[in-house]
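Here it is, the structure in full.
Every protein chain except one is present and positioned as in the full complex.
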Amino acid sequence: MSFVRYKAIVEEGDVVIVYLTHESMFPLTLEAGRIFQTRFGALRHSDIIGKRFGSKILCGGGRGYVYALHPTPELWTLTLPHRTQIVYTTDISMLTLQLDLKPGSVVVESGTGSGSVSHAVIRTIAPTGHLYTFEFHQQRAEKAREEFSDHGLSNLVTVTHRNVCTDGFGLSDVADAVFLDLPSPWEAVASAKLALKKAGGRLCSFSPCVEQIQRTCDKLRSHGFCDITTIECLLRTFDVRTIALPEPDLGQPDSCVQTRHEGSETAQSFTFKSAVPPKDMPGHTGFLTFATLYPQVETS
Amino acid sequence: MSFVRYKAIVEEGDVVIVYLTHESMFPLTLEAGRIFQTRFGALRHSDIIGKRFGSKILCGGGRGYVYALHPTPELWTLTLPHRTQIVYTTDISMLTLQLDLKPGSVVVESGTGSGSVSHAVIRTIAPTGHLYTFEFHQQRAEKAREEFSDHGLSNLVTVTHRNVCTDGFGLSDVADAVFLDLPSPWEAVASAKLALKKAGGRLCSFSPCVEQIQRTCDKLRSHGFCDITTIECLLRTFDVRTIALPEPDLGQPDSCVQTRHEGSETAQSFTFKSAVPPKDMPGHTGFLTFATLYPQVETS
Amino acid sequence: MIEEGDQVLIQKANVFRLVKVERNKKIFTEKLQFFLDNAVGLPLGSKFEVRNKQLFQVPHDSGVNQVPSEAEVDTDRNNEKIQDDNRSQKLTKEDLKEMAKQGAKGEEIIEQLAQNNANFKDKTSFSQAKYLRKKGKKYLNYITILRPTLRLLCNMYMAKSPSKICHLRVDTLSQMLTVGNIHAHSKVIVVDTCQGLVLGAVMERMGGLGTLVQVYHGDFPFRHAYDAFNFPASFDETMMPYPMNQLNYIHCPQSIKDGLQREDQESGVTSNGEEAMDQEVTKDAEPNVEEQKVEVAPEDSISAPRTEQLLTEEQEGVSDSKEKDENCTAGKASSSDTEVNVEGESELLTGTPNADGPTRKRPPWKQYKKDPARLERQRERKEKIEQARAVLQQGNMDGLLIACKFHPGPLVEALLPCLAPSRTFAVYCQHREPLVDCYNRLRAKGGVLKLQLTETWLRNFQILPGRTRPDMQMSGTGGYLLSGITVTMETDSTSSTTEPPLKKAKLETD
Partner (left out) sequence: MIEEGDQVLIQKANVFRLVKVERNKKIFTEKLQFFLDNAVGLPLGSKFEVRNKQLFQVPHDSGVNQVPSEAEVDTDRNNEKIQDDNRSQKLTKEDLKEMAKQGAKGEEIIEQLAQNNANFKDKTSFSQAKYLRKKGKKYLNYITILRPTLRLLCNMYMAKSPSKICHLRVDTLSQMLTVGNIHAHSKVIVVDTCQGLVLGAVMERMGGLGTLVQVYHGDFPFRHAYDAFNFPASFDETMMPYPMNQLNYIHCPQSIKDGLQREDQESGVTSNGEEAMDQEVTKDAEPNVEEQKVEVAPEDSISAPRTEQLLTEEQEGVSDSKEKDENCTAGKASSSDTEVNVEGESELLTGTPNADGPTRKRPPWKQYKKDPARLERQRERKEKIEQARAVLQQGNMDGLLIACKFHPGPLVEALLPCLAPSRTFAVYCQHREPLVDCYNRLRAKGGVLKLQLTETWLRNFQILPGRTRPDMQMSGTGGYLLSGITVTMETDSTSSTTEPPLKKAKLETD
């Protein structure tokens, strides 16, 4: 299977996303004969193999059911094993668009981290683009390489274990876009400029703190990057509900008697369907700084 | 008249807020015999004097009308002559509450600026509190003093022309709260601490830039202020409208014929009353940093 | 000054709790037990260490808690190793319990925790400080005793049980007070089903000068949060309660008496058919209109006005523990809204220290049943209502604030005519749609200017050297506010004939 190509029927060895509830999903690599324990009971891998993606699968001997979903980079981001803090879909969406990514784009990324951004980028640049991703930690790099292989993405990505801040990307004139998710992104700016195509390209740096973007923007400016902009993008998810707000009893003759009885809610209500904002929401993930490297001028 | 005490009938010498439209209001000090030109025509001061506040006043010989509103600190903030950038009602509301202001509070402010915060603070601490307000610019200080007098607030406020960053407030153990709106608020922290009552008090600093609050917070910490928090508060004003979103024509036999004619809008619509967010809104006014000075401990 | 009989806030780390200062009464909060006796007479804002259930004043920078207590979530991308506290900590829970038993101070426990954490030395200094701060919150026995300010009360309710104050966030409340131009020597109407928090806020801003008409729902004014302000008794004289279910009788003196009589008759009936209750019984005080039904044991009668409210609060606490997110009639369970009941507070307020247990002692209320003082209070109450009616009738009130769990439309329509022209009003609602309805009603009726429907957005910023960023969590909404200014209506019919209709239309669209 491949994360970047839909298919209809689940086969052995495929990754499925097991959907229990809105809040509870797990990735599962299928091996005939194995059993996955869910809170709704045992789920037999064999019961999934051969079904269509998106099918309802009984588990716990029919006591409950789950859905077997086709993996997507977004479902993967929600369910992947965290090896680091990860970048979530709201920011990934924005950086994908703002980096002008499309099939065929060549992208350089550091660090790979848990592979959340990598999967989304590979999806967008496939089948003709390539991702060069760099990770400081050897184990994380290896784990990511494995995952990409399991997800049918090996030919689209090169994982390198390297500290790009000290050793650079070792790439020159190849990339359409660079994405930096580093504690000290400014240390990678010079090397990122080298990696970008001479015809120009885009850069994005993701950092949670103001001081990080300050230093990075300074560095970008001094290295000739243009159109430097920093944004913050927050996601607010609404709860869709029907709400009945009781009408106050102001002493109308006809409603006076009832209102003394708490149990009988015959009092009128103002009822409406609403999208209720969440009580709490993410207040900050990080700042996204974008910049353009324009082609070098060969004029007087 | 006094800005801090409602009255019913407009008298000569009073300030009224002349309301033309939602977006167009002007403050007017009434002198019998004078005329104020509005875009709806001439408005005779004498036509206002003797009326109730909130009355509809004809102008332009009956061609149009305006309303004569009782001044409030909030209307004043919307209509005052700008001598500086001003702090608006959203932030003023927050700082008033977060500084624990109430009748009787003693407050120290710098700078006075255009007096927007001063008027709101005086309203809240009257009739028993006092505002000591400091302004770096002599003319601005004098103008503010005049305005306070015209608005019947002289006994509640002391305006001093002084650079508090270099010369301090010259106050000690008097204030319940200090409000700083200065380019370099950190320079006034030590002096603000002196001005606060030994029994403790609150401080607020308003600054648009991150670097300003960083330096201010450092200074507050080193001077023993506690519970240092920085907030941002933005106001979103909705436009209340009825919206009719047309239903798409998917080719239902009965609607097929009509839809070819643009003029006849007999197609069904999904109609709803909505609070539509504004196209643009204030994205930033300033950061409000709050801190508490606790009473000094006289323990071992 | 911390004084006996006053209510104070006890702060431990980020948790606040409202208690009444009494000598020789044990306070339970956040796993700490102590007596307040040593604190009496010291300034409000003092910090204490709890040792042997007694308070000992300490400087404010005591403990490792002095760094601002912003949200603990942090990306901390510099820490290369992912911390796994389960494995990295060598001390077991039993070890810690043993240390505590043997009287180890908080600082000593934390010291041991750090020494026995395999990762501690590898952490950045920032992370070390964070670790110590986090442990400090758990193991250090410091508390601060604070004056219950509006700011702290609002935040306390929002953290513990936001639905009790209709999710009225502190910034929205601050807008209401300012936009409503609340100040001393004014005459203000307040409708508040937020525990009396808005009522208290308004009273504080009025400083006991002027007139405050409280339109209350149920059988008597409910003011739990209001009482936390420790207003002097003189303030009460400016307060006039008026029952919500008699708002339609403001201008009909005859009807209002009927209404009161009817109330008298009906009050003898209880909803669960047990013994007949006195009319001042608390059963329906806050009928949890939008909440799940809860069986509440009936009380017979009550003694003092203040105690009435406390008792109600206690029942509120009981019902609150089963409370679901209000207003939800859709199929989706709103388990995300983790409400913490304020039962703890009411326990202490009512003086029943063991109220945590299932067998809750109750004061012997019955002995007051036929108290002649009760009849006197009843008479006074009716008198106050008559006063309120008279004041409202004059139609020259200066302000109107509404923050309640009912549809505010009918309330605004009933109360706006009580305002003088050129006065401001502010209506809060947790949801946007009812205020859209209000807006349209008021536009249709006329007599208002500068109608504005607003929402404020609030976010905290962490300002730390090299670590400046917005907080990782924020509130999704602070509710909505509709505000406006009243103007005269009387000349409308005549002026519309004298003015060119075109001009007029132009003006009235704002």
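Lettered A, B and C in written order, each chain numbered from 1.
In this section, a residue touches a chain if its C-beta (ideal position, glycine included) is under 8 Å from a C-beta of that chain, and two chains touch if they have at least 3 such contacts.
Everything numeric in this text was worked out from a predicted model, so none of it was measured.
The omitted chain makes contact with just one of the residues A:Gln37, A:Thr128 or A:Asn155: A:Thr128.
Within subunit B, the residues in touch with the undisplayed chain are 83-85, 136-137, 182-183, 208-211, 232, 236, 239-252, 256-257, 259-263, 265, 267, 269-272, 274, 276-286. Residues of subunit A in touch with the missing chain: 4-6, 8, 19-23, 40, 52-56, 58, 62-65, 67-70, 72-74, 89-90, 92-94, 96-98, 100, 102-104, 120, 123-124, 126-128, 199-200, 210, 213-214, 217-218, 221, 224, 226-238, 240, 273-275, 287, 289, 292, 294-295, 297, 299.
Here, only the chains that are shown with their structure count from here on.
Under the contact definition, subunit A and subunit B share the contacting chains C. Distance between chain centres (mean CA atoms), subunit A to subunit C: 39 Å. Look at where the CA atoms of subunit B average out and do the same for subunit C: the two points lie 26 Å apart. Shared interface positions of subunit A, defined as residues touching 2 or more other chains, are 210.
Subunit C has residues 432, 437, 459-460, 468, 470 in contact with two or more other chains.
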